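Every protein chain except one is present and positioned as in the full complex.
Chain naming follows the written order as A and B, and within any one chain the residues start at number 1.
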Amino acid sequence: MTTVIRTTALNKIYEGSLRSQDVHALKDLNLEIREGEIFGYLGPNGSGKTTTIKMLLGLLFPTSGKIEILGSEAIESAKIKRNIGYLPEGAYYPDFLRGEEILSYYGRLYGLRGAELNKRVDETLELVGMQHARKRFLRGYSKGMRQRIGLAQALISDPKILILDEPTTGLDPIARKDIRDLLVELRKRGITLLISSHELLEVELISDRVAILFEGVMQTLGTMDELLTQRELSMTVEHMTDEIAASLEEKGIVVEDRTGIRALLRLPQKLSTYDAIELCQARKLNLLSISPRRETLEELFVRIVGSASESREVAQ
Amino acid sequence: MLDFIKKNQTALMILVLILSLTAGTVLNHKIRHLRESEAFYRWILAAAVNERLFQDDDDQSEDALLFERCTALAENYAPFDNSPREAGLSLLGSIAQNYEDDKRIWSFAESSLAKEERIAFLTLAKGQKLQFATDIEYAEAQAGGVNVFNLFFGFRKVAANLVWLEVDRYWHQGNVYRMQTLMRTCVALDPQFIEAYLVGAWHLSYNATAQLPDTPWPQREWNARHEQCLGEKERFYYHGIDFLREGIRRNPRNYKLYFDLGFGIYKQKLEDYPNAVKYLAEAIRLPHDRWVPRQLFICQELNGQYGDALEGWKDYVDRYPGSMTAVEVAPRFIMRNEGLLFETEARLLLKNAKSTANPGEAEQMRSQAAALWEKARDTWNALDDPYGEGRKLMMDALELREEGRYLEAIATLDKARWDTGALFTEFSALIMEIKQEAAIPLSVSEKKALLRESEVGLCSGMPEEERQRRMKSAETIESSFH
Partner (left out) sequence: MNYLSSAFGGPWCVAVYTYREGIRRKLLIGFLILSLLVIFGSSFITSFVDPTAETDIDLKLIKDICVTAIAIFGALITVYISASVIPAEVETKVIYTVLSKPVSRVQYLLGKFLGIQLIIIVNLLLMGGLFFMALYIRQGIMPTLLLWSIFLTYFEFLIISAFTFAVSCAATSPLVPTLQGLFIYITANLTEYLKDVEHRAGQTGQFLDEAIGKIATALYSILPNLQNFSIKMQIVNGQPNDPPTDVMIPWLVLYSLVYAVAGFACAYLVFRRKEV
């Protein structure tokens, strides 16, 4: 698999003015995004996601380090930019234009003209499911429709790479699902997607690989399977008492959500299903359910970000 | 090539910036030169018009001195070689007389030959020492200091308009004196405000004086500049004249100002026909409306320049055939002037015949005069209007006078002058002439009129010399009364 975006030791320092300090927004970022994957680029607000994306697009300039896109370092050249579609976060699209007018404006910026342009506008509108609203002015669009038009403008040139900054922020669940489905569809077409988000569930559902960024430092990078390796069992039992709970916790079992006699137990990885059943039998617990459980991306995220901020505090 | 541009975009842009700023500096210089030249050019036109129309011989003002320098320089300006020179005018002044040569004046003002004069002009203008340059925006901006006018940027003209509205308000309040100062402010703000000069002068010489009584002679005051005794009314006329002159200096190429000065004030108000002719002649030298020449010809007639008037009328008919004036008015005036010419010539011949020693020659002159006399009479017959009737009666009276029938002649003239109002003054004068000749005593009012017309009025503030001169001439006239 070829690498389409590669950053090497990328640094970005925002120079402060007289009173404020410099902000080191991105520290030695090494990133590789492979062809045809959906890459989730995660991190809390202000961690440097948008900074990275803007540098990839030539909107910001790196303080040091190298960016390569499609094997070329001339990322500002028209040849490279032609292959990138970009949906910024919360961009405004002018109200006085119709859906299709917006698209043909952006299409022209890509150098498309005439019949070719019309064809692309049609195709893209079809793709994002906006054919029905193409003649309507943007001022009559809902938020979800605007986001689709935003996606469409990013797709108008049939790019190889699509960079989306918080594509689902502020949308309702149905619209989110629509967008999500659309992104999966795009991957099927061979487009490489870079999605920055802090909406972890969205990313977890579709991403091939994710990177987690915190305070400008990449904390972890890998496929979902690589990252979410921690598995455990969880059981629901009845007839729980304080005494039993104490003895269970000695064995490393976490007792959660006790409501009266019912409780949810989380077993460490070293215990197998049989061990668990045995445990219940020994303590006369009524076993209601038992299921394996994988760590969620959210938990991973909280864990990584939490430990990173702890270590920062220690360092300080 | 393209790659080179792309790689060195920034350096190229810096180069473009430097180049364009350099070009801007050069152009700044060029345009500054043009604007300075414009100011100088306007001043030359103003000074030339001043030389031609208004200047005294011994004018020692800075304007006159600088203009002398310029005229001297113009003699050496090659493109001016072989240009005709008008009598009593400098070469530059002669060229400036013709508006079609303005481009030549411009090229002179702009030439490198006139560089030093231009600088001298700007220096004087900066020091606000030039009278005719105070209006030039450029010079004023150069004068510096926080000048209220400059705060208007280019909007001084609007300010002038607003001031004019105020002038109008004062006029309606009848505050003529305050109006005058404001009018000056107005034209200082916008020296090209032609209508302000016109309406202002009209207010001054017509409307402001309409209510004023005539000032008796002893209460009049001597005006050194115009060398006249001015009463309240006359002072307003001269304010009007001064205002229009100022306008003419600043806008020497607008005929309306000349016309209003010549017709409106000199002819209508002061009955000063030589001056009226002078300014009206200037007016028709410039591009003008059709109704302008007519007034010139009438003034020429009134001034006794019958030949000029005749030529003018004929020329007018040729130029605008079929126009209302050419068809209905011109023929009558042509005949009138022809008749007048015959009359004048005949009278001149008769007069010469009297003084000549040779009897044969005298006889010949008389017969010539008689023929012209008849021609004149034919013309008046053909004219067939009150004017013609009046002239005929006058000819009768003159014939009676020749025969020594003075009383009958006077009676005829008296009838004629009441019948034809236009000739009243002329005939009254003739009556007095006959009375003097026949040793008939003059009436009191006639005596007074004679004295006044002979410039014997005395007023306060007169220089002693002038007073003596006038008193003496009054004595001479009085001694001739019977």
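Here, contacts are C-beta pairs under 8 Å (C-beta built on N, C-alpha and C of every residue); 3 or more make two chains touch, one makes a residue touch a chain.
What you are looking at is a predicted structure, and each value in this text was computed from that prediction instead of being measured.
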Of B:Leu198, B:Leu398 or B:Leu450, which one is in contact with the hidden chain?
B:Leu198
Using the touch definition from the top, which of A:Ala9, A:Leu59 or A:Ala246 touches the missing chain?
A:Leu59
For review purposes, identify every residue of subunit A that touches the missing chain, sorted by number.
54, 57-61, 76, 78-79, 81-82, 84, 86, 88-94, 96-97, 105-106, 108-111, 113, 150, 153-154, 157
Considering the entire assembly, which residues of subunit B contact the chain that has been omitted?
2, 9-10, 13-14, 16-17, 20-21, 23-25, 27-32, 34-35, 37-38, 41-42, 45, 99, 102-103, 106, 137, 141-142, 144-145, 150, 153-158, 160-161, 164-165, 168, 171-172, 190, 192-196, 198-199, 202, 251-254, 286-287
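The rule is simple: only the chains that are shown with their structure count from here on.
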Taking each chain's centre as its mean C-alpha position, how far apart are subunit A and subunit B in Å?
92
